[in-house]
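Here's a slice of the assembly, chains where they normally sit.
Order as written gives the chain letters A, B and C; numbering starts at 1 within each chain.
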Amino acid sequence: MTTHLDARRDHACLIVHGPDRPGIVAAVTALVARNLGNIVTLDQYSDNPVGGEFFQRVVFHRPDLPAALPAIAADLDETLGPLDLEWRLTDQSVPKRMAILASTSDHCLLELLWRHRRGELPVTIPMVISNHTNTAEDVRSFGIPFFHVPSQGPDKSAAEAKIVELLKDNVDFVVLARYMQILSDSFLDELGVPVINIHHSFLPAFIGAAPYRKAKERGVKLIGATSHYVTADLDEGPIIEQDVARVTHAMTAADLQARGAYVERAVLSRAVEWHAEDRVIRHGNHTIVFT
Amino acid sequence: MTTHLDARRDHACLIVHGPDRPGIVAAVTALVARNLGNIVTLDQYSDNPVGGEFFQRVVFHRPDLPAALPAIAADLDETLGPLDLEWRLTDQSVPKRMAILASTSDHCLLELLWRHRRGELPVTIPMVISNHTNTAEDVRSFGIPFFHVPSQGPDKSAAEAKIVELLKDNVDFVVLARYMQILSDSFLDELGVPVINIHHSFLPAFIGAAPYRKAKERGVKLIGATSHYVTADLDEGPIIEQDVARVTHAMTAADLQARGAYVERAVLSRAVEWHAEDRVIRHGNHTIVFT
Amino acid sequence: MTTHLDARRDHACLIVHGPDRPGIVAAVTALVARNLGNIVTLDQYSDNPVGGEFFQRVVFHRPDLPAALPAIAADLDETLGPLDLEWRLTDQSVPKRMAILASTSDHCLLELLWRHRRGELPVTIPMVISNHTNTAEDVRSFGIPFFHVPSQGPDKSAAEAKIVELLKDNVDFVVLARYMQILSDSFLDELGVPVINIHHSFLPAFIGAAPYRKAKERGVKLIGATSHYVTADLDEGPIIEQDVARVTHAMTAADLQARGAYVERAVLSRAVEWHAEDRVIRHGNHTIVFT
């Protein structure tokens, strides 16, 4: 659970993914052992014992990790290549660079900035971009650069180009902290890094705009929030985390929205933490989450 | 909370419903007082302070209640009629008669029978009807009559006619405890009493058949169950209660179904208890639930 | 649920408390009606139908409320006095004045400041007092005065005298937002207003210091937080709200503390909101909470 980066010195995270077959775990753990690593945590999952897909996350401690990374990578290529397995190796002491896109609402944005300041999110935050200016002062009080990129009118291409210019090669992933603009497919393509969104409903219920109003109209007894990777299909990307809160007939749509804000910020924070710690593996329209 | 019927002797439940205006609460409580009642609980809700709809539930203790009911009813007519208010008065010591319709699944059915035997549901259960026979022995071991009404082939009219024949005038409400047959509008009309269903998803997500399979396909992180009144629109009736349980990527659709069964039986039991205690007021496609 | 003060203009909250007997609700609602009030919400509870204690909370709308308050108060004296009932009448548009005492931890403090800025807490915050200085800048960035009152050494009387000097007659209640000093009985007496604390365990489990360490030692599977009124008996005051979070064997005591911080801030915020809205009635060592 500890996310402080100094506790992660010389810790590597290895993600392995591919067709399941006997002996993968033995091959991987032997590889870690011969590279002088001591396994700290190991999670694995196969979606079908026969002909299924295999997913593994191994965190290991290895003295002088940075110097050893090239040799471990070469060993991984040689060992896992013949098994058709993909792998990803990261130094856990190197924080991912996370940009935040926001609009007027501040609850998800400030929650992330505040958790980051407490040392609970293993990321750096090179910038916050908003199509409004109301949160600029708060953001900068955390020592984080703020950029205002207005997004008026039907043509969003200028705004998107400006955002890509700011983000390109500067970030490892992007979080939409209640950013109220729909992103184009070409924007996502150009960006080329994962984008995490928070949707203010328990998807797939109340897809699209104004979910709290729709929830009030339907008379539900629970409201929810969903954090997911953004794909070309609006509100259809792989779900990372969801949660709900109890509501009553006596609450207005505005009350649902106020209550829901607390679910949103908690759900998004968990999703961001798990992504930053390489605990989430995407597979088709699903996620494997090793918590 | 206590539902034992002897604790409810001489307790009346009064439901008042209609256009909100100043003085309703005073009028109702004065009426209770002059009829020698002592208010035990009082809940009220107005969906809009200006021009809204008013809902009230009052439970009061009145010695010799059965003898006093006609006079109280006459007073209610006289007092609330001019205010355009509807009212419903019930003797809380008279249990509602509840029939259960089931299919092969026994988890919701047995939970209701068992809670009833513990004295936790203020109902009588005149019969259980199923289109299968596998639960017959269990049902009868609780001392409850069991009727088998098969429902094969596309034409359900004979089965529905048989069910109406059994239920008509014998029950105050009907519970579908995972009854896997769609009921026709004319059946609901003829029956003329409220019908409560349990849907095995967090509505409005995964409307229709096979919700656990759909939940697995969508990769949700929570599954749910919804109890609602049955209306002509499938899965669209007023929601009484909902709840969820956490699931993971490692669970199969069958696992979701097994886990969900425990949510279903809890949600349905709460909905039935609240309906039996006159805690649920229907209003359009919503419910007011005074818990 | 809406707490915005302009929505509370001309809304009064009446708390009635005393020996239960028939007719109280009728007497109170008739009083509200003849004083031209329209009841918005009414909650009541009797802890025993025979010879019990009666508790009621009525919120009513009354045009020109401020001008009418004296006459309503006189009517309450005259009507409820003979029934041995205590009452308390407040103008809901007048926010309570809340001081916060804090130490180095900022999670509960900032949560309250931030909810206040969002307009979700119907209070003013005349000051934050801390025995440390690390939160001064954050507090002042919210436009709230910050006072540093150090509290070193075994004798706390000078520090307590200084705090009383700052608070006396300036506040309606005090919140201990993880204030890590034990307050003396004489301090509480002199202060003369309610004091709300957040304890970082699910009381009565793990009373006293270091509850997360004790929780780890005992191997519990849930940790909790408890908000309660402060009394002379440490950790024994009337509980307002509690909640829990799931933990596992893999979490260290520090992990429990980090996880628990999110429970603490949520529990304390709810307790503060309910107290500020006159939803909490103290009775002996219990609270009646009308939510």
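The rule is simple: contacts are C-beta pairs under 8 Å (C-beta built on N, C-alpha and C of every residue); 3 or more make two chains touch, one makes a residue touch a chain.
Owing to the predicted nature of the structure, the values given are computational and were not obtained by experimental measurement.
**Student:** Please report the number of identical subunits in the complete assembly described by this file, where 3 are shown.
**Tutor:** For the whole complex in this structure, the answer is 4 copies.
The definition used in the following text is that only the chains that are shown with their structure count from here on.
**Student:** Specify the chain most distant from chain A by Cα centroid.
**Tutor:** It is B.
**Student:** Examine where the copies chain A and chain B touch and state whether the two sides share over half of their residue numbers (same) or under half (different).
**Tutor:** same
**Student:** List the centre-to-centre spacing of chain A and chain C in whole Å, with centres computed as mean CA coordinates.
**Tutor:** Their C-alpha centroids are separated by 37 Å.
**Student:** Quick one: report the Å distance separating chain A from chain B, using the average Cα coordinate of each chain.
**Tutor:** 42
**Student:** Which residues of chain B are in contact with two or more other chains?
**Tutor:** In chain B, 45 touch at least two other chains.
**Student:** Can you tell me which positions in chain B touch chain C when the two form their complex?
**Tutor:** Against chain C, chain B makes touches at 21-26, 29-30, 32-33, 36-46, 49, 61.
**Student:** Going by the contact rule set out above, which residues of chain B touch chain A in the complex?
**Tutor:** Chain B residues touching chain A: 45, 202-206, 218-222, 224, 238-244, 248-250, 285-289.
**Student:** Could you pull out which chain A residues touch chain C in their complex?
**Tutor:** Listed in rising order, the residues of chain A that touch chain C are 1-2, 107, 110, 114, 118, 120, 141, 250-252, 254-255, 258-259, 262, 266.
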